[in-house]
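With one protein chain held back, the other chains of the complex are shown just where they sit.
Right, chain A next:
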Amino acid sequence: MIQRTPFADTFTYVLMALGFVLLIGPFIVILAGASQTLQQVNSVPFRFVPQDHLLENAAAAWSRASLGTAMMNSLIMASLVTVGKVALSACTAFAIVFFRTPLKHFFFWMVFITLMLPLEVRVVPTYAVAADLFQPFRLLIAALTGIEVSVEWNLLNSYAGLTLPLIATATGTFLYRQFFMTLPDELAEAARMDGSGPARFFFDMLLPLSRTNMLALTTIMFVYGWNQYLWPLLMITDPAYKTTMMSLVALLPSENGTPDWNVTLAGSLIIMAPPLIVVAVLQRWFIRGLVATEK
């Protein structure tokens, strides 16, 4: 802040307090509700004080929504998406920044344009391809030669189907690109003089140097992968591949059954935990990676 006046100070504090309450409020409701008994959670008025029944509620939620499989699936999916995105965007940015090819700008803009086409927008064609991978080729071959090829291959009900369409990422590419562009040209040239080829340069120089970026990206992308809902809903019909977001609905009390919201809340707390842990562990890197480049 440039100015320091009592009025401005008070105003900022009120604003911050308001924002804090807005953000933390729902979380306190979950925490309090998840640790109360059936009677406590349904009592009016609702008491915002946590009790000591969290573990039994959590156990009930775990079995009701079979969270074991779902958590494992979500973990696999989020990890694959994260690793895939981090790796792919590093490679893409490497190609865009460090190679002189005539089509460089074309590819850069292609990547840029995909920012305007998130999965939600292209979900129907993406699903069509995932459901029948050879469809485009079959059409092409049929048009060219008149031969009908009947190969069936789809990605439905598989980890590949869950993750592959989510891996291409413009955000990550940009983050890396910005970082790579801050590196002096001489760094690459010195490495070349020392005999290192492009691959060695990538692994020996770029990856270690972009560690903070990578961790920042990991944080964002893990949360993104974990929170996916629409895509798993389309791709997965087999309960063995269900993800946590799909299991949320199973946690709700049935319409005429007992209103055991404490169990529901305990379940959502479990589902919330992994991204929270990732953010908590990586937050230091996360902020550094987004704010400034390491000296």
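By definition in this document, a contact is a pair of C-beta atoms (placed from the backbone, for glycine too) under 8 Å apart; a residue touches a chain by one contact, two chains touch by 3 or more; residues count from 1.
In this section, contacts and distances are computed from a predicted model.
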Missing subunit (named according to UniProt) among the choices "Sarcosine oxidase subunit delta", "1,2-phenylacetyl-CoA epoxidase subunit A", "Energy-coupling factor transporter transmembrane component T" or "Sn-glycerol 3-phosphate transport system ATP-binding protein": "Sn-glycerol 3-phosphate transport system ATP-binding protein"
Among A:P26, A:G195 or A:G257, the residue in touch with the chain that has been omitted: A:G195
Residue in contact with the excluded chain [from A:P102, A:P208 or A:G257]: A:P208
Footprint left on chain A by the chain that the document does not show: 184, 186-187, 189-196, 200, 204-205, 208-209, 295
